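This report refers to the structure that appears directly beneath it.
Take a look at chain A:
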Amino acid sequence: MLIFSVFKTLTDQTVIVELKNDLLITGVLKSVDQFLNIRLDNIQISDEVRHPHMIAVKNCFIRGSVVRYVQIPADAVDTQLLEDATRRGSRFCYKRCPKFPD
Partner candidate 1 sequence: MSSLQGYVDRERLMETLYVILSPVLYIDRVLVILQDGRVIVGTLAGYDQKSNVVLSDSKERVYSTDEPVEEIPLGLYLVKGDQIVLIGEIDSEKDASTDLSDVRAEPLPAIRY
Partner candidate 2 sequence: MLPLSLLNAAQNKPMLVELKNGETFNGHLVNCDNFMNITLREVYQTNPDGDRFWKLKECYIRGSTIKYLRIPDSLLDSVKDEQTRAREAGRSARGSHVSGAGNRGRGGPAHRARGGQTRGGPTRGRGRGRGA
C-alpha cells in the first residue's frame, strides 16, 4: 500500500517508465492502481527511430507486472517521510507476510 500511496502523490508529474522489454516511455503520470498499473499521458518513446511502433499513441495504460523501473523526479519525493512511513509500515508487514513457524 505504501508504494501505491507514493505513486498517488506523483500524479501529474513527468516520469520515465522502463519496461521489461527495454522500452523507455516518458510521460505524465495520470493514475495508478493497487496493482501499480499506470496510466501515462502525452507519452514519448525514447529512441523513436528504433521503436516507431507507437508513434500514433498519445495516452496509454501500462500493466504493473511488466514494469522494471520508474524514474521519478527527485524533488517530488520527501525521503525522510518515506523512511518513517516504511519503518511504521514494516510493523504492518509483519502481520502481512506469513511468519516462519517457530
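The rule is simple: contacts are C-beta pairs under 8 Å (C-beta built on N, C-alpha and C of every residue); 3 or more make two chains touch, one makes a residue touch a chain; residues count from 1.
Basis for inclusion: all candidates are chains of the complex that A comes from, given by their letters.
Everything quoted here is computed from the prediction, not taken from an experiment.
Q: Looking at chain A, find the partner in this complex that touches it; the options are 1 or 2.
A: By the stated definition of touch, the match is candidate 1.
Q: Which part of chain A faces candidate 1 closely enough to touch in the complex?
A: Contacts found on chain A: 19-23, 37, 43, 50-63, 65-66.
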